[in-house]
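The complex appears here without one of its protein chains, the remainder shown in place.
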Amino acid sequence: MDQIILQFLNGLDKGSAYALIALGLTLIFGTLGVVNFAHGALFMIGAFCAVTVQRILTLSTVVEDPTKTDFLGNPAKISTPYVESWFGPEMGAALIDWSVPLAIVFAIPIMVALGFIMERGLIKHFYKRPHADQILVTFGLAIVLQEVIKAFYGANPIPTGAPEVFRGSFDFGVLIGFDPNAIIYPYWRMVYFAFAAVIIGAVFAFLQFTTFGMVVRAGMADRETVGLLGINIDRRFTIMFGIAAAVAGLAGVMYAPINSPNYHMGMDFLVLSFVVVVVGGMGSLPGAVLAGFLLGILEAFASMNEVKAIFPGIDQIIIYVVAIIIILTRPRGLMGRKGVMEE
Amino acid sequence: MSNSNFTRRGVLKTGSIAGAGLALPTYLSAAAHSGFTNAPTGDTVTLGFNVPQSGPYADEGADELRAFELAVEHLNGQGDGGMMSTFSSKVLDGTGIMGKKVDFVTGDTQTKSDAARASAKSMIEKDGAIMISGGSSSGVAVAVQGLCQEAGVIFMAGLTHSNDTTGKDKKANGFRHFFNAYMSAAALAPVLEQLYGTDRRAYHLTADYTWGWTQEESIAAATEALGWDTVEKVRTPLAATDFSSYIAPVLNSGADVLVLNHYGGNMVNSLTNAVQFGLREKQANGKNFEIVVPLYSELMAKGAGRNIAGIVGSQNWDWKLENEKGDRYAGTNAFVKSFGEKYGFPPSQAAQTCYAQTLLYADAVTRAGSFNPCAVVEALEGFEFDGLGNGPTLYRAGDHQCFKDVVVVRGKENPENEFDLVEIVEVTPTEQVTYPVDHPMFSGGALGSCNPGA
Partner (left out) sequence: MLGLTKKDFTLFVVVIVMVALAPFLLNPFPQGSSLAQMFNAGYPDLMQRFVIFGILVIGFNILFGLTGYLSFGHAAFLGVGSYSAVWMFKLLGMNVIPGILLSMVVAGIFALAIGYVSLRRSGIYFSILTLAFAQMSYNLAYSVLGNPSSNFNLTNGETGLQLLLTDPRILGQSTTPDGSLPVTNFFGIAMRDSYELRLGDWLFTFNAGYYLCGIIMLISFYISIRIFRSPFGMMLRAVKSNQQRMNYTGLNTKPYTLAAFVISGVYAGLAGGLLSSMDPLAGAERMHWTASGEIVIMAILGGVGTLIGPILGAGFNEYFKNILSKINDSVLHQWLGFLPDGIEDFLVTIIHPFVGKGWHLTLGLLFMIVIIFLPGGLVEGGKRLGGMITGRTRRSAKAEAKQRNHPAE
């Protein structure tokens, strides 16, 4: 029992990452009708925003210390971060410690701007092109973006820790009457789950309760009519692209402490998130979120030793097995609309 | 067509004997008649450095490439000569190899067997490389080693740690300087006993591919010999990025040691996840919970950041070896100095093994007096040397594996700078990590006979 609860928690956490990425993908697909293979790269760039903020905060003055030597026998260079010399060692250290949450503030404008540039500079010209062309051009863009990141940051993962207070894990089991250590869960993963819930809620509320969101929803359903009503739908769609990029980027920022960011993390998530979107049903936002959590939880259950003993290797393929079953039993995924991407 | 020069080989020649199924390998070279593949004809000799330049191991590949370039520089008499001055064999004189200037070509293995073979093939077929070296994973090493055997060139393995490279997949034309999973286990066992005692229960998480399996087998065998129990061996998908669902059940499984048989990005992620779950601060069976990572590199330590602190593992070599453990490890400082002065940071173990392999190849050619792979094989088999940073070393004839001391390291609690991530705990002497050629973990293959190609 404790195992099942534990894996359920794990699944929620995996699922929240899938759901966030799939949500952004669906926003872009639903509004613009573009299959964006560069979405994983946006997630990756978000994570590197966290890395960059950490780098900026640890920019240092370098002084030679003649009493110590480095590995070649030259005087050692001692570096002190500027923030520590400006705000005092304690405040400075705290700032560096909190670099990931701080990166959120930094990432939003960057991701939105990147989204605008992508949409206006490239995607716009592909609205009328076949989906295969869209896939190829965004895939090319994804390669270019990740190679640029690799050129600047290298291929090695870069450790980007969570703030000190969120390290370690919380013992859930004791709360609900299990032995100590039976169900433990890291604080930062709980933060990630809560964060994902807030973002998902915010996106839905925005679409549901604002005039802007109403127009966009109308545009998703019937772009032509909305255009005929004299509403500038293009500009709103550009903004939606920016929002989707920001959602992917924020998912990446907060993911940085969970796994050290590296340049190909976007590609690692890309295929999975497409499977999630399609399982959820093309163009359906609730479907994407639902499918994200569903696949996350099933993946966690499949990695249990008891399950693997019955089906060896099931954890390697569970996502795909589930995807095949769902697509075959529900022709348009869980909540897909008729006629979207079916021809 | 007056000056056309038909080199008659190939189709006609083999066509006649191949009917009996005896088709000889006939890779091409400018000088086919010299009796072996890609015999150097001009005043240069070409070596092929096949390292991962894209994919997750690209940084490790870049470090290997730096070492190769440095080795070529030293062989050609530029720079300060590095380990050539401390190397026990003194035949290398800085005039290239046997008077021929060393030239090199590079390629990208992408850490995929297919791509690595294609890249090595183009080096052999197009650029006339006479030796291939490099690589950062065992799958690639085994695949390229097989290719070199068929093509008739020498393969000097780079970083490859699986038992299979010089075990069931060993080849006469292939040589490995790097240590292997068995040696890691043998070197770690006494240190683990000393640090954590003999009454421990281990939980293995293993990357589900060849290298992971051999390391799991080796470590489990060595720790069980100490008296440890193995609670569970769990395979994780290579493509996994989030290990939470594999880590979460560990604490409640009755285990008090977690062994991570992961490499590269897998290891960085699984260790980060394990520390996130707070395993290091927990108690199990009345003891502190411990994590062991049997093999990790400097780059992995860097990727894991402060999570690596206190984690015990093994290495082929470390740049502090001579300073801390004395001049048994001569060569280390000379290499660190020339590498550090050229690139600004200390070399990794991958760099050291690649540098040493290049010098060993050049030295063997010179001692043999020929580039013929069979002569080189003969010169390397049973070769005993010293002064390349690892102490006295033997290239065993039976399986083409180097035998030398193994370094046991631990992640530093408070690293002074970004290069100083590990501390040396112990150096396990050669005798303790040596095993017979026919050890069961290495059985099932044969060296075969050396192949000079054309």
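In this document, chain identifiers A and B correspond to the written order of the chains, with residue numbering beginning at 1 in each.
Just so it is clear, contacts are C-beta pairs under 8 Å (C-beta built on N, C-alpha and C of every residue); 3 or more make two chains touch, one makes a residue touch a chain.
The shown structure was predicted, so the numbers you read here are calculated from the model rather than taken from an experiment.
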Contact partners of the omitted chain among those displayed are A, B
Could you pull out which residues of chain B are in touch with the chain that's been left out? 1, 3-12, 14-15, 18-19, 21-28, 30, 32, 53-54, 58, 61-62, 104-108, 112-115, 117-119, 121-122, 125-127, 137-139, 142-143, 146-147, 149-150, 164, 168-169, 208-211, 213, 217, 235, 237-239, 445-446, 448-449, 451
Spell out the interface residues on chain A facing the chain that's missing from view. 35, 122, 125, 129-133, 135-137, 139-144, 147-148, 151, 267, 271, 274-275, 278-279, 282, 312-313, 316-317, 319-321, 323-324, 327-328, 331-333, 341-343
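Here is the rule we go by: only the chains that are shown with their structure count from here on.
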Whole-Å gap separating chain A and chain B, where each centre is the average of the chain's CA atoms: 36
Please give the residue numbers of chain A that touch chain B in the complex, ascending. 2-3, 6-7, 9-11, 13-14, 17, 70-72, 76, 150, 154-159, 161, 167-169, 179, 181-182, 184-186, 188-189, 257-260, 262, 264-265, 268-269, 299-300, 303-305, 308, 315-316
Residues of chain B defined as touching chain A within the complex: 54-59, 208, 232, 234-237, 239, 241-242, 244-246, 248-249, 251-252, 265, 268-269, 272-273, 276-278, 281-282, 284, 299, 302-307, 319-320, 336-337, 340-341, 346, 416-417, 419-420
